[in-house]
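Of the protein chains in this complex, one is absent; all others appear in place.
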Amino acid sequence: MPLQPAGTIRVRFFARYAELVGRAEAAVAVPLPATVGDVVRSVREQLPGAGDIPERPLAAVNLRHARLDASVQDGDEVALLPPIAGG
Amino acid sequence: MPLQPAGTIRVRFFARYAELVGRAEAAVAVPLPATVGDVVRSVREQLPGAGDIPERPLAAVNLRHARLDASVQDGDEVALLPPIAGG
Amino acid sequence: MVYLTRSSISLEALLAEVSSPECGGTCVFLGTVRNGPEEKDVTAIEYSAYQEMVEGELGRIVAEAAARWPGGRLALRHRLGVIPAGEASIAIVAAAPHRAQAFEACRYAIEEIKRRVPVWKKELRSDGSEVWVDPSGRPTSKPAHV
Partner (left out) sequence: MVYLTRSSISLEALLAEVSSPECGGTCVFLGTVRNGPEEKDVTAIEYSAYQEMVEGELGRIVAEAAARWPGGRLALRHRLGVIPAGEASIAIVAAAPHRAQAFEACRYAIEEIKRRVPVWKKELRSDGSEVWVDPSGRPTSKPAHV
């Protein structure tokens, strides 16, 4: 069986999510192909404190809003965004 | 036959209408009862230059917008208002 | 004169009038003397008014807005006299607990002013001509001194 390729995703945390995980970013390895939802699952399973991040958070890929079924590539930046409260 | 009562109306002119009649105000005598429309007719007939004021101008009685069929009393102030262009 | 002035309008002073810790949203409308492609070399506009009635109508508009958007605060100034192109002829400031109310109150005030408040304007053009402006915003009447 061929080795499944893996990608490294830079995951960023903000506001309350950053407080929950106690950090602003993490490098997360995911088997490819992968979606934003896969990254969220990996984060929630692997990072201490991340279990309190919702299963379906608002997310962005490479500085653009993205749905959880959007695909991610090796080297992408995925941000998990608490409910927006700007203005 | 009893004498018909007459009222004296202070008529004010603004902007282009003031230019047409060459004055800012006039005292106009009208037989009572009378309406704003009656005052307008008197003005247009009696005052030089006032014939160019429309037959149905915007008008105010005692600082409030008024319809041409509104009644006027002795001593009222009737203003003839060119199309409003403020702001 | 409460709402009318013959000097430049201070937006800062109006903002201070409505500012309140309960109001998180403030909407401002500024009307300025325009010299765009629809105009013909307008250097200034001369604003005139039926002043006593203007004060009354503006007071009623402010009261109507206060009744319609309770908790909101409205301040406004209309300038009269010769106003050079680019300067403000009117400023309206509406503050409210939430932004929708601020936008609505501000819009209400300017629409009612355009409809009800007896003010007139005469465009002063660079060629020396003077033209009364009709309510659609375009000068259509005959030049005043021809």
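In order of appearance the chains are A, B and C, and numbering begins at 1 in each one.
Criterion: a residue touches a chain if its C-beta (ideal position, glycine included) is under 8 Å from a C-beta of that chain, and two chains touch if they have at least 3 such contacts.
It should be emphasised that the depicted structure is a prediction, and the values quoted were computed from it without experimental measurement.
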Contact set of the excluded chain (shown chains only): A, C
Of A:L32, A:L68 or A:L81, the residue in touch with the unshown chain: A:L81
Contacts of chain C with the absent chain, listed as residue ranges: 11, 15, 19, 21-38, 85-86, 97-99, 102-103, 106-107, 110, 137
Hidden partner chain, residues of chain A it touches: 12, 14-16, 19, 60, 63-65, 79, 81-87
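Here is the rule we use: only the chains that are shown with their structure count from here on.
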Length of the line joining the C-alpha centres of chain A and chain C, rounded to whole Å: 51
Cα-centroid distance, chain A relative to chain B, in whole angstrom: 75
Centroid distance [mean C-alpha coordinates] between chain C and chain B, Å: 27
Two or more partner chains touched - positions in chain B: none
